[in-house]
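Below, a portion of the complex is reproduced, with chain positions unchanged.
Each chain carries a letter (A, B and C) given by its place in the written order, and its residues are counted from 1.
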Amino acid sequence: MTYSVAVSGASGYAGGEILRLLADHPEFEVRTVTAHQNAGQPLVQVQPHLRSYTHLTLQETSAATLSGHDLVFLALPHGASGAVAAELADDALVIDCGADHRLESAADWTAFYGGDFHGAWTYGVPELPRLSGTQRDRLAKTRRIAAPGCNASTVALSLAPGIRAGVVEPTDLVSVLAVGPSGAGKSAKTHLLASEILGSANPYAVGGTHRHIPEIQQALRWAGAAAPTISFTPVIVPMSRGILATSTARIVPGTSAAAVRAAWEDAYAGERFVQLLPEGQFPRTADVLGANTALMGVAVDEAAGRVVVVTAVDNLVKGTAGAAIQSANLALGLAESTGLPVNGVAP
Amino acid sequence: MTYSVAVSGASGYAGGEILRLLADHPEFEVRTVTAHQNAGQPLVQVQPHLRSYTHLTLQETSAATLSGHDLVFLALPHGASGAVAAELADDALVIDCGADHRLESAADWTAFYGGDFHGAWTYGVPELPRLSGTQRDRLAKTRRIAAPGCNASTVALSLAPGIRAGVVEPTDLVSVLAVGPSGAGKSAKTHLLASEILGSANPYAVGGTHRHIPEIQQALRWAGAAAPTISFTPVIVPMSRGILATSTARIVPGTSAAAVRAAWEDAYAGERFVQLLPEGQFPRTADVLGANTALMGVAVDEAAGRVVVVTAVDNLVKGTAGAAIQSANLALGLAESTGLPVNGVAP
Amino acid sequence: MTYSVAVSGASGYAGGEILRLLADHPEFEVRTVTAHQNAGQPLVQVQPHLRSYTHLTLQETSAATLSGHDLVFLALPHGASGAVAAELADDALVIDCGADHRLESAADWTAFYGGDFHGAWTYGVPELPRLSGTQRDRLAKTRRIAAPGCNASTVALSLAPGIRAGVVEPTDLVSVLAVGPSGAGKSAKTHLLASEILGSANPYAVGGTHRHIPEIQQALRWAGAAAPTISFTPVIVPMSRGILATSTARIVPGTSAAAVRAAWEDAYAGERFVQLLPEGQFPRTADVLGANTALMGVAVDEAAGRVVVVTAVDNLVKGTAGAAIQSANLALGLAESTGLPVNGVAP
């Protein structure tokens, strides 16, 4: 069966990446692409790398243009998808790549985003360990999926195994991320200019203000942490894509290094898209560029009393568009990995 | 008075940077440059950016070529400077940019480096807060200076103020650094190839193995920590120079945000080369490129119970060559900032 | 039918890219991977981005390990493939990604490479315009393919249409290329270190010495130029992959701008992997990253009397590994585009 697909926000980075991945998906067929400023232009003029879509023209983003498809991907600025989604048919599979439907707590939404709260949809990170099972179990047959925040899911995948297994303390977590600027989207802002970012490492949202913090805490609560606390600092570095998250947690006293490592091995054994590297090896973002793969290395630093988890993700794939498609596959009962690359483009 | 200067390791990155800075130093005159593989070549052939040195030819590195100068800068691989230094005159000012004379503890040396232990020289980070005063006090009139490890001094400067003031706990420190590859030197290694590093973030020495860890702990003990512990992870990112260190420490319960911030303000008030940015501002490495300046931003994350200190340094200047010259100025009784730039080259 | 495949030089950049692309090829199955220094190691340890190949271990490169496969890809340093190839069965399809079998002229080989001359194989650039037809016609049923030099094929594709159509003069051609360092391979050389290339544009082989010059001239002779001359200058820029070739030729006096443009439109109408952009548009290398696509823009500069052709190619895909697989598809009678991506990975 072929499912018809509409992609909104198709002129942006997340929308473009959904389209790039869907070009190789055997069951999905993109029929409609929509945008705001660029409506009326050929898609390939705005996204010249998408050579297989020369037949499509960008339409206006509206409930009318998006209706009538089996799947609708929303890649809109936060605050914009709630209203559109409300007008789509209940039996359409809607995947929101924005933030509007990620948080279960209205208080968190108000504190970190503000504006109308639309409630949470099923969170689209299948491998995420939960106290019982994984997030995958909740995705079957859902018709509303919230694709994750790229930084949030990377950190949640990094730390949830140890928390669920009780080998690390759920408070006093620290995570510092080297991230590419594409995570900030395609909007023309001075601090995102190439001249500002080339040759420089640029921190932002320092000191507990980043909007992905409540999303991380929510995921860690699902893994069993009552009241997780985390110091979270992203640093923009000069690579267009990629997240390298270095996350650390205090090891519960008396836990052996082997037991610590086993928590991660157990969590991701058999996973295709979240892979733990052998002891002593750590990932680079180049290894997952363009792929739906999270590569992870775990080290036990006995002198510091901390486990260090380094995770590499392509923010636009496993962090956004790939997670969206993987979750959609699950919701529709398709093989989870359909259409999704596991190999990175390196060097 | 003009002091005569010899620079060994002049074909490498640290040696080249010493020469670049000395070109603008009114009191120092470079008479001799030495190298190993490149001996016999014009300096400018190996370091084509150093146009003001077209008159100098690289000589062999030996006690003979280095002797007879008022100042000798050693920019050699670790393990190589001990023997050479032993043959230099006691009244020559010798500044070692390698690791051989940084650590006071023979046990630390053996555990992290190995080989002969040569004992510690005066550590070359003038602004470093110590329980009483600063490291500056110890540099006057010394004739043997150990220039710091670039990562180590950046982290030590970041955390020592809070430790000395008693506002943060000296254990359970976490520091993650985005660093440029020039810190690894000019040796031809596959993992340092441009193809491997462009577009990628690459962690190394994960899990407590980096050689700068004991050097950080030593500096923090000078600031009052009895037994500091730190989780330390460097990540190579695609910029030739620069360190952006994100360091966090648990705030001592009951300490106000103002008291936390005051610790850093007190430590660096009046310093020319270590500057604290106004609240809410954080530095980028581009802001200190080519400069002897450490720029620092401090945030109190009350939800996480941690202070976050972000410090930007040019690893080759404030991290190495600039620290060496600044310390040499102090040892000779010159104005501390002589010949040292405070403005970065941006964008 | 499934064809069995061996890839030699699997630890390098070209070999790695062949493997990345073959992972998505429905008719080819990689059974053997070989290397020199890394023989004995799991492939994925040397190429950590190739997660779908965790079952393969690198073997020694030899006629014995490579024999017995339907296809053999040779990704070896130049000079190394001649001897190995001689021992492979006549009915195996052998694709040499090195330079050994590209040149028809022994004199050119001796002047630019030196060492034993092994004679030319069928040149693997299907779309290349020839006086009659294209290079595609010669690839059917061949059992020996010479994959092109990445710079050479980019320039040849850029200029051959105008030469074949007689609208530009075949002498006094000028081509300047911005290239990524991966074209220089994975060998540890000081001038290829990240510190040397980040933030810098580095010319090499200036003044007519680059080895791809005779290969370009050969291709232009096939298009009808009696004695083409070209000034060719490559410049390494800080991107891991990609070639952006700016090539110019004098327009034959009296030729209209429309006639000039028509030469390129005619040459590549209907081609999937060589696409001409609409007038006034020019490609970026990001648009073809990871793709087997050459994107081309053509401008007529009437004031200068020259046509300017800007072509973007991924040196490892359309420039090497993709061209090799595309040519192999043709030789075996498969659909030419089997297993080859047309969309780039951007941003």
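FYI, a residue touches a chain if its C-beta (ideal position, glycine included) is under 8 Å from a C-beta of that chain, and two chains touch if they have at least 3 such contacts.
Being a predicted model, the structure only gives us computed values, none of them experimental.
Undergrad: To what total copy number does the complex in this file extend, with 3 chains depicted?
TA: Total copy number for the complex in this file: 4.
As a working rule, only the chains that are shown with their structure count from here on.
Undergrad: Same or different: do the copies chain A and chain C touch each other through matching residue numbers, with over half of them shared?
TA: Shared-number fraction above one half, so same.
Undergrad: CA centre of chain B versus CA centre of chain C: separation in Å?
TA: Each chain's C-alpha centroid was found; their separation is 45 Å.
Undergrad: From the C-alpha centre of chain A to that of chain C, how far is it in Å?
TA: So the centroids are 35 Å from each other.
Undergrad: Check each residue of chain C and list the ones that touch at least two other chains.
TA: In chain C, 13, 182, 186, 198-199, 240 touch at least two other chains.
Undergrad: List the residues on chain A that touch chain C in their complex, please.
TA: Touching chain C: residues 13, 16, 20, 23-24, 45, 47-52, 182, 186, 198-199, 240-241, 275, 277, 281, 283-284, 286-291, 293, 295, 341-347 of chain A.
Undergrad: Would you tell me which residues of chain C are touching chain B in their complex?
TA: On the chain C side, the touching residues are 13, 180-182, 184, 186-190, 192-200, 236, 238-240.
Undergrad: Applying the document's contact rule, which stretches of chain A touch chain B when the two form their complex?
TA: Per the stated touch rule, the residues are 172, 174, 176, 178, 195-196, 198-204, 206-208, 213, 229-233, 235, 237-242, 244, 246, 248, 250, 282-287, 289, 297, 299-306, 308, 310, 312, 346-347.
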